[in-house]
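After the structure tokens below, expect a handful of questions from me.
Entry: chain A
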Amino acid sequence: MTAALTARSVQKRFGAAVALSNAALTLERGEVHALVGANGCGKSTLSKIIAGTVQRDSGDIVVNGAPLVLSSPAEAEANGISLFYQELSLIPQMSVEDNIFLGREPRNGAGFVDRKALAKKADALLQRFAPVAGRGLNSKARVSDLSPDQRQIVEIVKVLARDPDVVIFDEATAALDHRQVELFFRIIGEMKDKGVSFLFISHRLAEVFAVCDRITVMRNGESVDDFVTAETDMDTVVRAMVGDIAHDLDPAPSTDFTSASARLVVQGARGQRLQDVSFSLRPGEILGLGGLQGQGQSILLQSLFGAEPLTGGRVLIEGRPVVVRTPRAAVRHGFGYVSGDRGRDSALQGRSIFENMAIAEWVAERRRLVWPGRLQARLSEIAQSLNTKYPSLDAPIDALSGGNQQKVFIARWLATNPVVLLLDDPTKGIDLAAKADFFRLVRNLAAAGAAVLFYSSEDAELIGLCHRVLVFNSGRIVAELERAELTSFNLTGAAYGSAA
Partner candidate 1 sequence: QDYTIGLSNGWVGSEWRTQMIDEAKAAAEAWKERGVNIELVIQSSDVDVQGQIGAVRNMMNQGVDAIIINPNSPTAFDPVFAQAAGAGILVVATDAEVSSSDAIYVGIDQTDWARKSAQWLADTLKGKGSIVTINGVAGNPANEMRVAGYREVFSKYPDIKVLNEANANWDQAQGQQTMQNLLATYPDIDGVWVQDGMAAGAWRAIDAAGKTDTIAATGEIRKDFMDLWSSKHLNSGASVNPPGVMASALNVAVLKLQGKEFKDGIFAGKYGNAIYIPIPFVDNDNLADNLKAAEGKPGYWSITDTVSIDDAEKNYFK
Partner candidate 2 sequence: MERFRRLLTEPLVLASLAILVLLGVGEFLSPGFARGGQIARILTVSAILGLVSAGQALVVIGGREGIDLSVGALISLGALVAGNVMSGENGAIFSAILAAGGLAFVIGLVNGMGVTLVRIPPLVMTLGMMGVIQGGLVVLSRGIPSGNAAPALMTFINRPLVFGLPGVLFVWALVALAMWFILRRTALGYAIYAMGANERAARLCGVRTGLVRTLLYGLSGLMAGLTGVCVIGYTGNSFISVGDQYVLPSVIAVVIGGVSLAGGTGGYFGVVLGAIALTLLQSVLTTLQLEFWGRQLIFGAVLLGLMLLYGRTKRLRV
């Protein structure tokens, strides 16, 4: 029996940068096949080549035994290939149902869109996710009104609506929580039984081991290893992904902060989706924010940073009440904010790495005049301390991979010497080696006296990094877990406990 899809020695360059030097994989019919590798190793690029959105330089893609020459995504779709885009492919202004059937609208005899049929089909597809969809996800909703996980669900439904034979999920679970992932995997299982083949890309190895039959590992644009999941283990796979770099995380040292006076105190903070949030944070402390996604953790961080309004409550820094209505005021008070959504919140696209790093420093230091030469040495020092890989400070930020970009954005705030660092799920889509660098860095910062507020959608990160975790539900703190109580079990329990 021929494989559903085979890629052989695929090569792709972007200008001078080689994205793929020798990518290969074989996807058997009816299997779930993992594609893993560090940031920037070329997974998304390979996926897009298969789906027709990126043009390959050389190499073969064979589908059902026939070589495929693709010149557009439409042709890939005609060949039964469908891609879940890492950055999604939804039209924000359009409704969920219109997005799902965009380009393949059911028509009536006159060639008009058959709205009834479209709504019915969309509802039927969405129905499968109803238990985990959350509020506001229905076929008439506008995509721009949805939360990130809901958008991912819509993108999944959109892919499934195309009745594909081969589906590529490029980090389709990145914004999903447990229950959503579980349901998603169940659906994959059902389809797999019907002979659909899946390529599954994720940085969450636990998920890979939970759902995949085989694993292809890529490194630096090359396919380096193939494993049968049942015959291997995580350590082996990780080693194949990163080469020989060690990246284990030691748990955070348990430190007693009770003696120090609080740097940041939040009393009864209220906002659009926050209710009566109070806590305090001490110098050197890494305070985690846990819970299911979208329970107000992100909003809290943005509110503290002045990017979202607070309607009530008080914020004190070093005992003094402060009013932070704009990010500018926050920067001037010594806050730093690192978002997980780089493209939207951080990247100054098309501008140099230097500018991307320096911009906050100029604001924090109230600079009027700028002498680029003077800052450059200091910034490259900071960037190097983070193990950032970049050609030169003058290169455009877009030339870096996501992980390296994120390091630049962290460096942006290190340059301002922040007293409170707000981390808003900062490791989204970052590979394990980069993550390890990042954790080391945060820990060093804290050790040097910074106070860190850290929200992560992955429990393991909270457990690995935090001294204390506040668990959120529906905009409130429902539990506070001290270092000793920080276990996966306790976190999950606290997150669901009061939700149930």
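Selection criteria: all candidates are chains of the complex that A comes from, given by their letters.
We adopt the following convention: contacts are C-beta pairs under 8 Å (C-beta built on N, C-alpha and C of every residue); 3 or more make two chains touch, one makes a residue touch a chain; residues count from 1.
The structure presented is a predicted model; accordingly, all values stated were derived computationally and were not measured.
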Touching partner of chain A in this complex, picked from 1 or 2: 2
Chain A residues touching candidate 2 - in the complex, by the definition given at the top: 14, 52-55, 71-72, 305, 307, 326-328, 330-332, 337, 339, 344-351, 355, 358-360, 362-364, 367-372, 412
